[in-house]
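Removed: one protein chain of the complex. Kept in place: all other protein chains.
Our next item is chain A:
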Amino acid sequence: MIDAIYAHLPILLIVLPLVAAPCCVLVGNGRAAYLLALVVSFLTFACSIVLLGEALDHDVIRYELGNWSPPYGIEYRVDIFSGFVMAFVSGIGAIVLVYAPLSVRDEIPASKHYLFYATYLLCMTGLLGMCVTGDLFNVFVFLEISSLSSYALISLGRTRRAPLAAFQYLILGSIGATFILIGIGLLYQMTGTLNMADIAARVPHEHGPRTVLVAFAFLTVGLCVKMAVFPLHTWLPNAYTYAPSVVTCFIAATATKVSVYAFVRIIFGIITPGFAFDVLPLDTELMLFSLVGIFIASTAAIYQDNVKRLLAYSSVAQIGYMLLGISMATPTGLSGGIVHMFNHALIKGGLFMVAGCFALRLGSVQLSDWKGAGRTMPFTALAWAIGGLALIGVPLTAGFISKWLLLTSAFETGRWPIAVLMLLSSLLAVVYVWRVVETLFFSEPSEAAANATEAPLRMLVPTYVLIGATLLFGVWTPYSAGIARQAAIALLGGTP
C-alpha cells in the first residue's frame, strides 16, 4: 500500500488539492471547507517534502500520466530544483492556511468562505502543477489555473478597488499568458513536440530559423509580465494592496516565484544559457532591467503610506535580485537567485502576515494608523522588525545568505559596479523598513493603536514560524542554499 502511494506521489501532489477544491464547494460550509483545505494542504506539503527527499537521494522522479510514454503523453518530473520550489510553495500554502481563519472571517463575507477555500486550493494546484510538470503546454494550463484563481481571490478584497485591481491584473496577466501560449505554439511548430526535454533536444539554436527566436522572445516577455519584472510590474502593487490579507500573504510569497521557476526552466532547459546569454544579450538586458527595477521600486516603496503597497513595491525590487542571480549564470549566482526565491518567500510571507495581524486589530494598513502600535502589540511589531532586517539582508538572517551569494558571484565574474549597486540598493530597503519601525515604536500612539490588543495567538504563531524560519535559514543553510547550489549546478549541466 505504502509503495503504491509512493509511486503516485508526483500526481497526488496535484490531485489532492484539485479534488479537495470541488469537495469544498460541495460541502458548502465555511468551517468544513476550512478543515478540509487545512488537512489537504498539509498532506500536499508532506508529499512535496518526501518528493524532494527522493530527488535529493536518487535521481529525477518521473511519472507518466495515463501510462502514455513521453513525448506522446504528459510526463511529470521532479528534480532537485522543482522539488525545492514545490516544497516551499506547499509549505507556505499550509502555514498561511493555519493563519487564515480569523483574518478571513474579518475580511470576507461569510457566505463566500467555502468558495474562498476552494479557490485557494485551486491556486495552490496551479502553482504546484507548474513546478511538477515536464510538458510545456501543461505549464501553460497550470499557469492559467493559478492565475484565474488568483484573480478571483484578489477580487474578494474588502474595498471596491479590489475588483478593479483584479481586473487590471486579469488584463495584463492574460496578455502575458497569451504571449506565453504564442511562444509555446511557435516552439511546437518548430519541433512537433511539447515535452520540455524533447523540445530542448530538437530545437535548432544557432543559425536556426527566425521562428525560434520569436518564440523565445514571446516566452521571455510573457513570463516577465507574470514575474512582474520592472517595466511590466504595474499590475502587482494594486493587486497586492487591495487583495484580502491572507491572499496577499500566499500570492506574494509564491506566485511570482513560480513564474521565476518557469522562466529559469525555459532559459536553462530550452533556450540554453549559451544561446540566451552569449549569442543573445539576454543577460545584459535582464541585469539592466533588474537593477533599474530594484532602484525605482525601492524608491517608490519609500514614499508609500499604505504598508501593503510598500511591501508590494519591495516585492518588485526583490524579483530584481532573483533575476540578477539568474542572469549571471554562474553556479554561485544562479544558486543565489534560487535561494532568494525561497528566502524571499519566507520573508515576504512573514511580513504580509504581520500586516494582516495589524489589519485585524487596527482595521487599517495605512502607516499613519499604525502609529505607536508597537506598545500595545509588541510581538507583532517585533515580528515586523525581524522580518524587516531579513528583507534588508542583515547577517544572521536569510536575506543575508542570498545577497552574499549574489555579491560573491558579482565579484567572481568581475562585475564590481553591480556589487556596489546592490549594496546601495540595500540602503533603500533600510529606509522603507525603518520608516515602519519608527512609526511602530517611536511615535505617539494613535487612538486605534492605544486601544488595540495583541494579535491572537492563532495568527501570531504562524507568523513567527515564518519569521523564525528566516532566522533559522540565516544560520543553517544546507537545506536552503545547499539545495539551491545542487539545483543550480544541475541546471548549468554539471553533476552535483
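Brief remarks on what is shown
Rule of thumb we're sticking to: a residue touches a chain if its C-beta (ideal position, glycine included) is under 8 Å from a C-beta of that chain, and two chains touch if they have at least 3 such contacts; residues count from 1.
Please note the rule applied: contacts and distances are computed from a predicted model.
UniProt records the chain missing from this view under the protein name "Multicomponent Na+:H+ antiporter subunit B", selected from "N-acetyl-alpha-D-glucosaminyl L-malate deacetylase 2", "Glycine cleavage system H protein", "Branched-chain amino acid ABC transporter permease" or "Multicomponent Na+:H+ antiporter subunit B".
Considering the full assembly, A:Leu65 is the residue among A:Leu65, A:Leu102 or A:Leu164 that touches the omitted chain. Across A:His8, A:Arg31 or A:Arg458, the single residue that touches the chain missing here is A:His8. By the touch definition given at the top, chain A reaches the unshown chain through residues 4, 8, 11, 15, 18-19, 21-26, 28, 63-67, 118.
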